[in-house]
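Here is the structure we will look at, set down as structure tokens.
Every protein chain except one is present and positioned as in the full complex.
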Amino acid sequence: MNKKLLLLLVPLLVIAAASSAFGAEPEAAPSVAETASSALFTANNIWMLVSTFLVFIMHLGFSCIETGLTQAKNTVNILFKNVAIVAIGTLTYAAWGFNVMYPGEAGAGGWFAFGGFGISAPDGAAGLIEYAGGAYTYWTDFIFQAMFAATAATIVSGAVAERIKVGSFVIFSVFFVGLVYPIAGMWKWGGGWANAAGFYDFAGSTLVHSVGGWGALAGAIVLGPRIGKYVKGQVRPIFGHNLPLATIGMFLLWFGWYGFNGGSVLSGDPGGVSLVFVTTTLGACAGVIGAMATSWIISKKPDLSMVLNGALAGLVGITAGADIITPMESIIIGGIAGVVVYFAVLFFDKVKIDDPVGAISVHLVCGIWGTLATGIFGEGASVVAQLKGIAAYGAFAFPAALILFFALKYTIGLRVSREEELGGLDKGEHSAEAYAGFQILN
Amino acid sequence: MNKKLLLLLVPLLVIAAASSAFGAEPEAAPSVAETASSALFTANNIWMLVSTFLVFIMHLGFSCIETGLTQAKNTVNILFKNVAIVAIGTLTYAAWGFNVMYPGEAGAGGWFAFGGFGISAPDGAAGLIEYAGGAYTYWTDFIFQAMFAATAATIVSGAVAERIKVGSFVIFSVFFVGLVYPIAGMWKWGGGWANAAGFYDFAGSTLVHSVGGWGALAGAIVLGPRIGKYVKGQVRPIFGHNLPLATIGMFLLWFGWYGFNGGSVLSGDPGGVSLVFVTTTLGACAGVIGAMATSWIISKKPDLSMVLNGALAGLVGITAGADIITPMESIIIGGIAGVVVYFAVLFFDKVKIDDPVGAISVHLVCGIWGTLATGIFGEGASVVAQLKGIAAYGAFAFPAALILFFALKYTIGLRVSREEELGGLDKGEHSAEAYAGFQILN
Amino acid sequence: MNKKLLLLLVPLLVIAAASSAFGAEPEAAPSVAETASSALFTANNIWMLVSTFLVFIMHLGFSCIETGLTQAKNTVNILFKNVAIVAIGTLTYAAWGFNVMYPGEAGAGGWFAFGGFGISAPDGAAGLIEYAGGAYTYWTDFIFQAMFAATAATIVSGAVAERIKVGSFVIFSVFFVGLVYPIAGMWKWGGGWANAAGFYDFAGSTLVHSVGGWGALAGAIVLGPRIGKYVKGQVRPIFGHNLPLATIGMFLLWFGWYGFNGGSVLSGDPGGVSLVFVTTTLGACAGVIGAMATSWIISKKPDLSMVLNGALAGLVGITAGADIITPMESIIIGGIAGVVVYFAVLFFDKVKIDDPVGAISVHLVCGIWGTLATGIFGEGASVVAQLKGIAAYGAFAFPAALILFFALKYTIGLRVSREEELGGLDKGEHSAEAYAGFQILN
Amino acid sequence: MKLITAIIQPDKLEDVKEALFEAEVKKMTVSTVRGCGQQAGYEESYRGAVKTINLLPKVKIEIAVNDDFVDATIDAICKGAHTGKIGDGKIFIRSLEDVIRIRTKDKGEDAIG
Amino acid sequence: MKLITAIIQPDKLEDVKEALFEAEVKKMTVSTVRGCGQQAGYEESYRGAVKTINLLPKVKIEIAVNDDFVDATIDAICKGAHTGKIGDGKIFIRSLEDVIRIRTKDKGEDAIG
Partner (left out) sequence: MKLITAIIQPDKLEDVKEALFEAEVKKMTVSTVRGCGQQAGYEESYRGAVKTINLLPKVKIEIAVNDDFVDATIDAICKGAHTGKIGDGKIFIRSLEDVIRIRTKDKGEDAIG
């Protein structure tokens, strides 16, 4: 049967190898070895690509949870931001971000280095089986890392929702995912100083979530709270308009996290990936129970939106050490994260930092907690090194984001007008309506 | 290039193996063999983990279809239950369920055995490549099975929706997924008496779906129908409030079923998994056509909600024998399931058992049908053994669930007050609102 | 531990192979080779099955985007059509479509051939490792191709939405996916004349998207515009009723495209699949930016619905050459597709061809562009061969669809009555309501 | 002619409709409103903050009737909507100057039914 | 001053608006309601059970006009909404005692436009 014509290189190799192996000639031996390596390489690489599409779908998760937890009149705006970020994050990462984050030898132990513009795979085996010791190809490396990149800016998107100008946010994103994230990432994953200093962050409690969380905190502070959130010293809840959508978002994030953490094993290693699946799942489940119990006890009724945050809190918490902690420890870390996120949400409301979706509580606070917990529980990680790392990342990401936001505020402006905010950003920024025909009282 | 530091054990092995294989020394041979086994192990294990995240997303599928087919005023409640169940199911499974379901030798041919609390992987290769003959690791085994566990309680959730107290449901879930499901599971998959008796249930038409379905039936009976469903001897339909959500749910369940059935091959065996994909898909498609034709003929107009149930009916029907029937047989089984589910829904309405989402019809009735059909069509399965199994599972799961529900009814109470039911459980149980701002006439 | 009983053939082989390899006997060698081939086969086949479920979920993506971009009163109808198409497409493909599209030697270089009814795997290794040189099994081949089949009709569904009779659409689908698509597919992928003529279409910019797009164009022309769309020479926008749903649809389509394009490598070849991931992602991202910039400049405000179309435009554009173009070229192709789709939407409105979701612009126009671009940029593809192919596919698919639509129009009728259209197809065709309780002003 | 407007509990709509049909009052216009009255509001909590919702969901029924139907209509509404609990609602009666049936352009008392 | 209330078919809203604009009546308040009248309801079937929906979607338009505008307004509504089929709707005319424009606190006839 004549099928789609394409490079059947690998399968052909197998057959060659297999058939020659059955023959008695001694030259056959290397072919079998090649087949075996090729098989392992293929399996590993498949796992990394599976992880890639799992991380991709997290962007839909973010879109849904952020939209669901905000008001109907700002829906188009939030969706738009989340779609735009994926494109901006990936393209800037291709243009220079990847080479800032992974500058090669130049960055070893350092703070910054630049590997040049664009992406291009080393020729032949150097970009394939030899690129990462048979774990994945150059292109796989790029695309998996690129999916992570946009995440950091997406975290900010939730905290600044319902009041930021869309143009300003797009510009912020370019700089945040194009520069802040890859520089911060290079310190550890790119082999920089933090890596040398023994800082441990398996899949990004700090590198991705805290960095995004610091950006979220800076944004929420510079913008100020939404109109009507804090009135006469009281917190007036502004209800999310679509909790099924928010729940879809939480589940998709959790789903994607299997790639986020599972792929961070950087190969299909059965022991490693399966342990990470267990710790990740238990951490999330414990986060659900933590937030559920807390909200049931404190507010008398179980609060779904808090439980959704609890699951994410558990996931963020588990991310730094998912590969070096035990399942039991993952339950402890996740459970604490679920409790912490509840009080963190209350705390930020108390200090009048308005974060519509709880991004700061989930990603920053639990990112810090997870990084610390890795020092406490994880073998081979130290509390001191973790604390240093946490501090250093905060000292970089928060001021960097502040500067970006202030620069925008005093040039093209950061916040929409009072009229636009009241009427909704969908109308103001997009001349659009998310739910045409539905009768909605905003 | 300096990447995330982690156990690159497997890839390194490959390289070692490959390079030594190229050398002429005879000691090289074992290394190639190791690489080859490791590659197959990695591939198999990846498939099991892929199946794991596919089964995970079924929980979102359940959340969506149950929410979509019920009323807007109970949305938060249903979403909450579905999120909570995942956490409860997984954590109880980690705490003891896994060891009740798979007690090892102690359970061989028996009815109950207990392997102790907690989970912990055998050391070294015993928990890895040797654990299941190179098919998956201990952790993979646990996490894949854990994802199944919560499913059984989720099935109940749909049937008791819109009137059960949230606290009572949470307690029910703990016992149902913590005890009823793993004991029932042990009988067959844990090597118990049903397995010894030749009962065949590939992926759980009976073990998961019927067990859940019996719980659903017990719940619906003990609770009684929703106010306004059966008035003056007539069935008054209570419309689902969000059919796009219900459709998302159906598609996600179908999607997850590729892991539910595909993963039940318990390895990445190409022949086995690909056949299962074909039978599963054709079964679902035939279920769609069966329900579509039936509703078009009987009610004159094609009923979307029935078609959604039809797809699930086909999937449930195919699950018991997906690996031992032919594609043609899968079309027959699925098609009949699609017709059966239609009449089952009508039947339960006739006898005034109110099941808002059709869970009993889909999971119990079609679970029984699928188990029976496996006896009829499947090679190596017998109708008698299947009937015995069906009866035994019913004789255990249904009374067990009845007892749980009655115990709750006469202690903390099972059903919300009339006022709360009319006003909606979101307000009553959660002080919340799913669609803030939308004008809804309940 | 006694687990689910099933064919553990492959893992057992490994162990046998591994253990014998450690022994010193020379006969052991073939076993290692078998293990190695089996491992690669397993890995490849897993990738193809992963791609299969990814393509499956595209049907949910289509359901969501089509529903989101149309009016609330036609929701049930659109969802129903999309569910039905999956079943119809798969079952007709099983019944005869697969054997029309891949008739084997009979079709070599030709226009039409038929391999007989039904599907059945060659016995033994011939249906397994030998079937496609260790890349996938017969069943995998069938199920992966079957998932593609339904796509073509789904594309039509969007363009004819909100006015076509559901029965007529179902009949159209049977013929379109049962005959038009597999015949067109055979020309290239089945080894027919287009393949012989050097036409290049990696994953179906023409074979799937343009073919579907031609059907969409024919349908939109024969049906005529929706009431109220073009009034007194002006375009009156008919707003989509649920943009979060549309966004979910776009993301799921993008997600599924990793299987659509990634699976079209027809093996897990690490270099091939990872390159395809990169070009696919960058193409989509560039499409987003292209449509975003265009709509921002031309309409002053960034239009979410256009950006969603832009992402899909980039994906369709990249599909023909995803394996033979560079990442840089993929950005160019995707970016142009994003701009093109914007103007295409305007163009079809200008000529009063009413396409509620932009299916013609996305799938037909960008399918043509992508096919052409492959000739321009792709190594080994020629512009002339591409143009010939584009023309030939148009010359077949468009008249074929026209004939089908006209035949339906003059027999059982194609378009619902004016009253039904105004009141909504949900009420008219299904006696149902998608959002019961919500106050909606249509 | 009078225009009778009733604000009732949402779950009483079916009963009121039935009572009206029995009283041979078969024309009405219904809409969803939110009401605030003696009935205490309820609290919604969201993300740790609490808000008192004192605009409760209600249903509004408007019926134009000829004078001889006023009492029957009011009785029917009361019959269907009464539970004796706070929140049962109100009926407002206003005079109606004229009615026109768009289809036939009939006016006045003939047009009402 | 009069308050004119029209209940029309939802798909006639655009036409009625246009007719009103032509008659120089440019102020109105519109809402969605459900109506029950001579027009037969329709059946919805859901999961095998059938329910007759006799509250059909309608649109309500409220317009406050000075007395000299009453006829023009009524004519415009009829022009836009009339199809001759059952379900076209009704127009109710009531007297309006006073109008206040919140912005300027104007009262009476001046405030209406």
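Going in written order, the chains are labelled A, B, C, D and E, and every chain counts its residues from 1.
Rule of thumb we're sticking to: a contact is a pair of C-beta atoms (placed from the backbone, for glycine too) under 8 Å apart; a residue touches a chain by one contact, two chains touch by 3 or more.
Everything numeric here is computed off the predicted structure, so don't read it as measured data.
Partner chains of the missing chain, restricted to those shown and counted over the full complex, are A, C, D, E. Touching the missing chain, out of A:E66, A:D141 or A:E433, is residue A:E433.
For chain E, the residues in touch with the chain missing from this view are 3, 17, 26-31, 64, 94-103, 105, 111. With the whole complex as reference, residues 228, 422, 427, 431-433, 439-442 of chain A touch the missing chain.
For chain D, the residues in touch with the chain missing from this view are 2, 6-8, 31-38, 55, 58, 60, 74, 77-78, 81-95.
Everything that follows uses one rule, which is that only the chains that are shown with their structure count from here on.
Distances between chain centres, each the mean of the C-alpha atoms, put D farthest from chain C. Along chain D, residues 32, 44-46, 50 each make contact with two or more other chains. Multi-chain contact residues of chain B, defined as those touching 2 or more other chains: 29, 32, 35-36, 39-43, 46, 50, 239-240, 242, 248, 299, 301, 303, 305, 431-433, 435, 438-442.
Pairs of chains that satisfy the touch definition comprise A-B, A-C, A-D, B-C, B-D, B-E, C-E, D-E.
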